[in-house]
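I have placed the structure first, in the form of structure tokens, so that the comments after it can refer back to it.
Here the complex is missing a single protein chain, while all its other protein chains stay put.
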Amino acid sequence: MDLKTAGRVTLGPRELAATAARVRRHIVETIGRAGSGHPGGSLSAADILVALYFGGVMNVDPSRPRWPGRDRLVLSKGHAAPALYAVLAERGFFPVEDLAGLRNIDSHLQGHPDMKGTPGVDASTGSLGQGLSFAVGLALAGKLDRAPWRVYVVLGDGEVQEGQIWEAAMAAAHYRLDNLTAYLDHNGLQIDGRVEDVMSISPVAAKWQAFGWHVIEVDGHDMDRILGATAEAAEVKGRPTMVVARTVKGRGVSFMENRAEWHGKAPTPDQLAEAMRELGAADAGGPAEGGDSGAGERGEEDGQ
Amino acid sequence: MDLKTAGRVTLGPRELAATAARVRRHIVETIGRAGSGHPGGSLSAADILVALYFGGVMNVDPSRPRWPGRDRLVLSKGHAAPALYAVLAERGFFPVEDLAGLRNIDSHLQGHPDMKGTPGVDASTGSLGQGLSFAVGLALAGKLDRAPWRVYVVLGDGEVQEGQIWEAAMAAAHYRLDNLTAYLDHNGLQIDGRVEDVMSISPVAAKWQAFGWHVIEVDGHDMDRILGATAEAAEVKGRPTMVVARTVKGRGVSFMENRAEWHGKAPTPDQLAEAMRELGAADAGGPAEGGDSGAGERGEEDGQ
Amino acid sequence: MSTTRGGSGDGSRPRPEGMTRVQTAAQAEAVATREAYGRALVEVGRRRPEVVVLDADLSGSTKTALFAREFPDRFFNMGIAEANLIGVAAGLAAAGKIPFASTFAVFAPGRVYDQLRVSVAYADLGVKVAATHAGLSVGEDGATHQALEDIALTRVLPNMTVIVPADASETRAAVHAAADHPGPVYLRLGRAPVPVIYPEDHSFTIGRWDVLKEGRDLTLIACGLMVDVCLQAAVALAGEGVLAGVVNASTLKPLDTSTLLEVARRTGAIVTAEEHSVIGGLGSAVTEFLAGEHPVPVVRVGVGDRFGRSGTPAELLAAYGLTPDDVRRAAAKALALKSRGPS
Partner (left out) sequence: MSTTRGGSGDGSRPRPEGMTRVQTAAQAEAVATREAYGRALVEVGRRRPEVVVLDADLSGSTKTALFAREFPDRFFNMGIAEANLIGVAAGLAAAGKIPFASTFAVFAPGRVYDQLRVSVAYADLGVKVAATHAGLSVGEDGATHQALEDIALTRVLPNMTVIVPADASETRAAVHAAADHPGPVYLRLGRAPVPVIYPEDHSFTIGRWDVLKEGRDLTLIACGLMVDVCLQAAVALAGEGVLAGVVNASTLKPLDTSTLLEVARRTGAIVTAEEHSVIGGLGSAVTEFLAGEHPVPVVRVGVGDRFGRSGTPAELLAAYGLTPDDVRRAAAKALALKSRGPS
């Protein structure tokens, strides 16, 4: 199957896993090469993005990235840009070779997503908390035009501490935006440590329910469950859906998993080699841990 | 009893009602005289403020408005300033005669509360959504100093659409601020109409619960209930308390009650006379309606 | 109500000589620019079906209620949530709509600067922020509601166009121009009625200043309600033998550098006047440019680095130094600097 085709691409479980593994390798490789960036949250969000772009969800045309009839994806947690770039390159929006330029002064791949510069990027993000409002605006436009396309948005679990998220959550419910599906990359960590310790968001599902959303909880590394929740969301009428995806920050690279210090730090060449080895062997996917489980120490280093 | 005394002032039910009636008369009179201001939300919040300052709750010293050991009140919905000014004047922070200067260029009574200029005002507000954060800061300081004083904050039901409110709500629960009690003046109206229609906040109690608060629902014009909830809040450990006070916007002036158009409009001289007549006869308090009940039309006029 | 007469109370205001383009017939009328905005919105709504309007619980005050009445499906109230207001507008723009987002000028840009920066200006999306109740002429609501820094905040944003119309006619034209401009626009509007100085069909081009009166000795450059104040000051100055030009600098960004350079060269001294802090606004834009191209004396009339307060618009404009007389005094200072020459 040609992954660069227009429309929806629907891979089988094996190919989905293989694509996710490739995306993870791109993530660590491009961040390693750039010498800075955010591996932890890119790896935790990778499966969600792969499911959306390769699991028969996102209807897009790589040759016409601004095609008005496309589905839209807003990566509200913009620091996970390397994951989005890898997915977009794999999907054919630009050459995979471009990924090597990540964060270089002469590249179109900015440290955080730039919708003006990068084909396939539907929203400029990087300042946390803004993406859900943007997605609400897109979804309102879709409703106004009675358009068939849908809007997807990926949020961080630290990110939902931002008040603007709750303004947008309220508005999405008020305007009955059932063409909007959000994913909470619930990896239990932010920069300064465990979300629970820094500024607890729990009970997070109850919060979204009280704000009028349909809530589904899934394992955020289980493609099947992600796609199942996505299909369920498409059937819900009169309400937006929040998919609370329990994930592991740094997922796929053993020494990065569940460690806040890997939020925004590039691997050394040795670490990169080790990570690539692990990711090469992980094509079929490994067992997932819950997002709330453990956490390393506070991340001292800043790739910010 | 000398109302201008230091410490707590505890009036009986009759005197509380009489004080509330006086405060309501000050509100409509000062707004009428100023020719602008916000009667609706001032009248709906009046009983809450009177209960706090005259029902044995607020420990303050009118002769030393900045006494560090005082209880603090943050009127987050700052447009209800006329209610606060009336209460502070009655309590002795400044001469009742000052009230006549409301909104005049040479008065210390600004259109919105100015803690630098007006004795007894504990927070500068007027930009909605900021007061709860300020109250959280006060309460944190109290905790840090193991101080006995408490912090009270009054919010509007339209105001809680502001995202900053939810940031502060999260932080208050995270830091277990049981020295903080909030009151939601739940009158069901904002400027453009019914809260339900403009941007629904319901189920509002569930939202605060999901954000980790102890929630009590009361009739916001029943002094007894307000004081009961306030006492209950003082006993709650490890959590802040939200008192959802069902109120009537414009309460006490028949032609203002439940009408959005009276959010920010001054009465004409005739209307003022009529309002004063009604308020003179209402010393003992009348029956209260639920805040969600009815609403007039969208308020076209702006006293803003 | 007239807020711009410096308390003279005299309805028949003389116009400076040499000023041909401003309708004298319209002098008596005073209309708030927010009112003109509301009416013009309905026009552009009819002309361009992509136009949508958003508000944050102030549609009666910002006058977007007029649009809401005619196009209820294209009007979105976001409640008291300004950050979301701007973010949603950005999303609508990204999907091909032309969103006008309104609230008070203290809240947009003040409450939403980062949203305006990233979701709108960095993304270069055609969101039109039309903020009303700018400046001291808000009146009795006081400091928290009187935007004196919004020009500074929007002017510093790349890709942003900043427009401060002088009257109702210019507002109408600016609303149409904003709708047709592809990028983000900030439109600064007032609460209080201000004299209508242009004919109803006045045309407006983004980035082009309007020389209302040619000067010889110095030039008064103003925006918003201070344009009329400067026209009055120019009359007073003429009485003293000083020929002052008057420029309506309604586009604050991009700056009309050719007109600015031209009047600076010709008259050699400038007074700027704005209902805004003397920091960061029109005066700042003018001095930044001239100091590096053609340094001449520039004296700024504006609010002197302090918060507003409650009062009537007229009282406040007087108390904060925004009357024709204040402009006249600033002109005297500029002329003194000019005649002193470089040291």
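Per-chain residue numbering starts at 1, and chain names A, B and C are given in the order in which the chains are listed.
Going forward, a residue touches a chain if its C-beta (ideal position, glycine included) is under 8 Å from a C-beta of that chain, and two chains touch if they have at least 3 such contacts.
This is a predicted model, so every value here is computed, not measured.
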item	value
Identified contact with the non-displayed chain, of A:Ala86, A:Val136 or A:Ile191	A:Ile191
Touch criterion as defined above, residue of B:Gly142, B:Gly156, B:Gly188 or B:Gly264 at the omitted chain	B:Gly142
Candidate in contact with the missing chain, chosen from B:Thr30, B:Asn104 or B:Ser124	B:Ser124
Per the touch definition above, residue among A:Gly163, A:Gly220 or A:Pro240 touching the missing chain	A:Gly163
Contacting the left-out chain in the complete assembly, out of A:Pro62, A:Gly78 or A:Gly188	A:Gly78
Candidate in contact with the missing chain, chosen from B:Glu29, B:Asp47, B:Asp98 or B:Glu167	B:Glu167
Touching residues on chain A - with respect to the absent chain	34-37, 78, 103-105, 107, 109-112, 114, 124-129, 158-159, 161-163, 190-192, 195, 198-199, 298-304
Touch residues of chain B, complete complex, unshown partner	68, 72, 114-116, 122-127, 129-130, 132-142, 144-145, 163-164, 167-168, 170-171, 174-175
Where the missing chain touches chain C, by residue	106-107, 109-111, 113-114, 117-118, 121-122, 143-144, 149, 152-153, 155-158, 265, 268, 277-280, 283-288, 290-300, 305-307, 333-334, 337, 341-343
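As a working rule, only the chains that are shown with their structure count from here on.
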item	value
Touch-based graph of the chains, sorted into line, ring, star, complete or other	complete
Averaged-CA centre spacing for the pair chain C and chain B, given as whole angstrom	36
Touching two or more other chains - residues of chain A	163-164, 167, 170-171, 174
Where chain C touches two or more other chains at once, by residue number	78-79, 81, 83-84
